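Note that one protein chain of the assembly has been removed; the remaining protein chains are unaltered in position.
By written order: A and B. Residues from 1 in each chain.
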Amino acid sequence: MIWRVVALISGALAILAGALLSAHVGPMEAIRTLLHGSLGSPAAIGGTLRETSPLLIAGLAVFIALRAGLFNIGVEGQLLCGAASCTYVALKIPNVAGMLLGILVGMLAGALWALPAGLIKAYRNGHEVITTIMLNNVALYLTSALVSGPLKEKGQQDTTTATVADATRLPWIYNHPPVQVNIALIVGVLAAFALAIWLKKTVAGYQLQAAGANPTAAKFAGISTARTTLLAMTVSGAIGGLAGAMQVLAYEGRFYDGFSPGYGFDALGVALLAGSNPLGVLPSSLLFGILAKGGIALQIDGVPKGITTVVLGFLILIAAVVRYRKVNTVA
Amino acid sequence: MLSLLLLTVALSTPLILAAMGGFTSERGGVINIGLEGMMLMAACADALASPKFGPVGGLLIGIFAAVCISLLHWLVTQIYKIDHVISGMALNAIAAGGTNFMHLKFTDEAHKGSVPNFPTWVFYILAFVIPIVLWGYVRQTRGGLRLLAVGSDPDKARLMGVQPMRVRFFGLLATGVLTGIAGVELVAYTGVFTDNMTAGRGYIALAALILGGWRPLPALGACLAFGFFSALQVQLQGTPVFGISIPAEMWAALPYLVTIVALAGFLGKNRTPAGLGRA
Partner (left out) sequence: MSFAVRMKGITKHFGAVAALNNVDLEVAPGTIHAIVGENGAGKTTLMRVLYGALHPDSGTLEVEGNPVRFTSSREAIEAGVGMVSQHYGIIPAISCLQNLILGAEGGTLLNLKSAAERAQELADHMGFQFDWLKDAETLSPAGAQKLEILKLLWRKARIMILDEPTAMLSPADSAALFESLDRLAAEGATIILVTHRLPEVLDHCSRVTVLRGGVRVDERLVSETNGQQLAELIVGGSVAKHTPREAPIEAPVSLEIKGLTVKGSRGDMALKGIDLKVRHGEMLGIAGVDGSGQRELFHTLVGLIKAAEGSVILNDQDLLAKSPSERIEDGVRIIAEDRHEEAVIEDWSLDENASLGLQRLAPFANGPWVDSAKRHEKAGEIALRFKTKHGGLNLPMASLSGGNQQRFVAARALCLNPKLILAFQPARGLDLKGTQDVYDGIRAACAEGAAAIVVSFDLDELLEQCDRLAAMNGGRLAEPDAAHARDRTAIGRLMVGVG
């Protein structure tokens, strides 16, 4: 078994090195650029943490569904719905009230967007992978239509909303530009710990994971798998919505067409790499943050950013081979 | 009306080809959400190769690229036995990143414009012939029967001397070829490769396959329906319907909504291959 893992890792490294060399970039040099660009300076670290923040929360969203045996590919859509609705509320209601209400509404929107997938899975046994992919596309078009129509700021050239007032936005906990750390990151870390406790220490968490690990045995153990599916999906959606709301209130300050560069999809990788403990999402999202930030540095050096996505793809495969042999998923 | 029909065929073709690729994979029990990545890989490879090697060379290299991804899917799901959905997601990431890299790094400056390719009608014909061929294949050939058997129950099929891994190898080989053709068709249709040009077509093809109950001809029908909605969107863009101006985005979202409603409603008999996702 070990040699197989070694073979896979070597194969992946060979492909990556081959790609870099064919583009006339030394692999070691590329790694150095990547690390320097993501961790080499306070500004770089600040940027990395900013990239990590949404991936951490969205990663938790995917993670909780995964523990219940569900592949929530729809976090992307839930995040968009959460972000758009939070922006709407935060623009209407000023100050802390708007902030808190915006977060709440964002989570609600995310949960609602996940609900159809949960219902269809629970009562019609329709694949959540398919429904969430479909819901993603609908969310993309819906939010795009909203931001180019009713939510669009008057007189703006771009399809964007107005900017949320500073008083309504999330505060920085460390604010010495170029290094800034937002409270959103702390919220993510706390959420990871809360989730860990909930899964490990409560009966509800036990039941959710039982349903994910063996749905038939769970039924015999008096656990309603339909209800567990609904619970996991809505909680997952709410956290996805939270990720969107946080992104608006902490960093972006507005919603616009093309708001998410694929946070929801990266979050899948984050959750898969995390293993079976929610605290694993912390290092795993940081790794993704490093690759995202370092990728920008690579791009400046003439290496297309896509290479980091390839790295992530291989990482997911390798992680799956090493320890995630089987997740109960569709069918 | 004729233009709507033609547009429907044009927009359905890549979906049909990809859905048929999904068929040879999923009917043999391998969940394949990597159709998207395979198409994308083929499209990029074709766009890079055909300026140098002509349409035939481009097609072959495009197919080769898609086959590489599909056989990687075979390798990790069958030999390494990892979850099929995880593998599919990872491969989509590899394809999306890889094509971005290759496209930006290797596109010949002299060929920034449209690349040479087959006329699109060649692909349209294939799109209608292949489902019929596959329909006959599963009913009338040994390979087809074994594909069905492995997709329904790999363990029992193994007891009958059928080797699931082998059957799935050829199934995924066919997936690579078919999604490869689908990817090349996209470049043939638009003339150029653009980043992420598949734009979710692989997922739509998979949805069509599921709506068609994992059968080639109903899946063909589902693809045509999706193509029709997309064509309608293009034609009706901005045109008021019943006096209401509907944003273009709503038309674009329609196929997805239809799929959700269909999944929520009645699919009739559950035709999911019982061995789907099983080692």
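Convention: a contact is a pair of C-beta atoms (placed from the backbone, for glycine too) under 8 Å apart; a residue touches a chain by one contact, two chains touch by 3 or more.
Here the structure is a predicted model, which is why all the values come from computation and not from measurement.
> Tell me the shown chains the invisible chain touches, ordered by label.
A, B
> With the full complex in mind, choose from B:60, B:104, B:122 or B:162 the residue touching the hidden chain.
B:162
> Of B:115, B:149 or B:225, which residue touches the hidden chain?
B:149
> Given that one chain is not shown, which residue among A:148, A:163, A:214 or A:277 touches it?
If we include the chain that is not displayed, A:214 is the one touching it.
> What is the set of chain B residues that contact the non-displayed chain in the whole complex?
Looking at chain B, the ones touching the missing chain are residues 139-146, 148-149, 152-153, 156-163, 273-274.
> In the complete complex, which positions of chain A touch the hidden chain?
Touching the missing chain: residues 200-207, 210, 213-214, 216-217, 219-224.
In this section, only the chains that are shown with their structure count from here on.
> Given the complex with chain A, which residues does chain B contribute to the contact?
31, 33, 76, 79-87, 89-106, 200, 203, 206-207, 210, 247, 249-250, 252-253, 256-257, 259-260, 263-265, 267, 270, 272-273, 276-277
> Give the list of chain A residues in touch with chain B in this complex.
Going by the criterion above, the answer is residues 4, 8, 19, 22-23, 71, 73, 116, 119-120, 124-127, 129-131, 133-135, 137-138, 141-142, 144-145, 148-149, 265, 268-269, 272, 303-314, 316-317, 320-321, 324-327, 329-331.
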